[in-house]
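Take this structure, written in structure tokens, and hold onto it; I'll ask about it next.
All protein chains but one are shown at their positions in the complex.
Take a look at chain A:
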Amino acid sequence: MAGLELRNIRKSFGSTDVLKGLSLEIADGEFLSLVGESGCGKSTLLRIISGLEAPDSGEVLIAGEVVNTASPKDRNISMVFQDYALYPHMSVAQNIAMPLIMARLPLHARLPLVNLVSPRARSIKPVIASEVEAVARQLRIEHLLNRRPAELSGGQRQRVALGRALVRHPKLFLMDEPLSNLDAKLRVEVRKEITELHQSTGYTFVYVTHDQTEAMTMSHRVALLQKGELLQLATPSTLYADPNSVSVARFIGSPEINILPVSVGAEDLRVGTVVHPGLAFNLSSCVQIGLRPEAARLVGSQDVSTDFKLAYNRHLSEDLGHEVLLHGTLAGVQDTPFRLRVSQAIGQRAVLDTQEELFVGFDCSDLLYFDAQGERLRDARFSMAMREAAQ
């Protein structure tokens, strides 16, 4: 059964269409990231899932039930906010206990003063306290239970927010850029912890981020959004290797993919100064190609083993130790930057250090083909593979 299903969700604010008919399905226990640049609608989508915002049309299903009209509390979801939204006047323990108190105590027993004398409140409070303690132990914040949020560091507040979300055992765990307020080192640490948390709890996670690294490292599948539309929903490796469009290819991967203009003849493909003949498939609509910075390699001036070999004009090199990142242009395509990752491991570094003049080589099978609209021309590559297999 699907943990969460969205059917044709639309939402506009005024004249701005934020979500333009978005559908997706998340399996029970899956970790799905919603990724996209700011303004792509990912946060709005999360708020619609949570019930904080209502869609203009479309259906939200949690565990197979349409919850469009249900209030956030009736959806049995948890949400971690970007700035944590901890209650500043409550201790850590009270913050974490809040969802349980709301769920288990009747309204009158929650009111101030009454809650001190209500027998119901008095009998339930120890139970809640022990559950809060268990969650705090799990997150290693049990020594902070009596503190106020203002007395905590960013990472500790983050954990309190996680605790408040965990304590109620939600059907759906929503996170809105929870790591963006942490420093780089802590971010890597908490990233790992959230992944572990997902594995140990088995809850369905929906995670919103603009950071592709977070999305790629943590999730089972990534939904890439742009301007209110779902560009592609796939596993991180599929998104990287087999993107549907130039936009996806550009967004995923760092350093960014190289996109080069090409011209296609009847049976040949021209990249920069080089024409590769003998293409036995129809590429007539192809106007640009994508090439990952690590898919191309440096070749010797006499090397003819690759389909394409172009002179490389290096502008800048960044030595990262394990690899060198080159910025430059290819002969014949001076307007388009071309990034190249030269790996230490496969002896490419030696070429870089010894040769004055650099040549970049790549094969047709390394290329991703796109049409003028940026749509991927898949059968081109498929045909290519077929042709190679046939030879």
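As a convention for this text, contacts are C-beta pairs under 8 Å (C-beta built on N, C-alpha and C of every residue); 3 or more make two chains touch, one makes a residue touch a chain; residues count from 1.
The definition used in the following text is that contacts and distances are computed from a predicted model.
J.: Name the absent chain as its UniProt record does, using one of the following: "Cytochrome P450", "Protein MbtH", "Putative secreted protein" or "Sugar ABC transporter permease".
T.: "Sugar ABC transporter permease"
J.: Which of A:Leu4, A:Cys40, A:Val67 or A:Met98 touches the chain that is not shown?
T.: Reading the full complex, the residue touching the unseen chain is A:Met98.
J.: Considering the complete complex, identify which of A:Leu4, A:Leu19 or A:Met79 is in touch with the unshown chain.
T.: Once the missing chain is taken into account, the touching residue is A:Met79.
J.: Pick out which of A:Leu111, A:Ala134 or A:Ala350 touches the chain that's been left out of the picture.
T.: Residue touching the chain left out of view: A:Leu111.
J.: In the whole complex, what residues of chain A lie against the chain that is missing from view?
T.: 50-52, 71-73, 77-79, 81, 83, 85-90, 98-99, 102-103, 107, 110-112, 148, 150, 164
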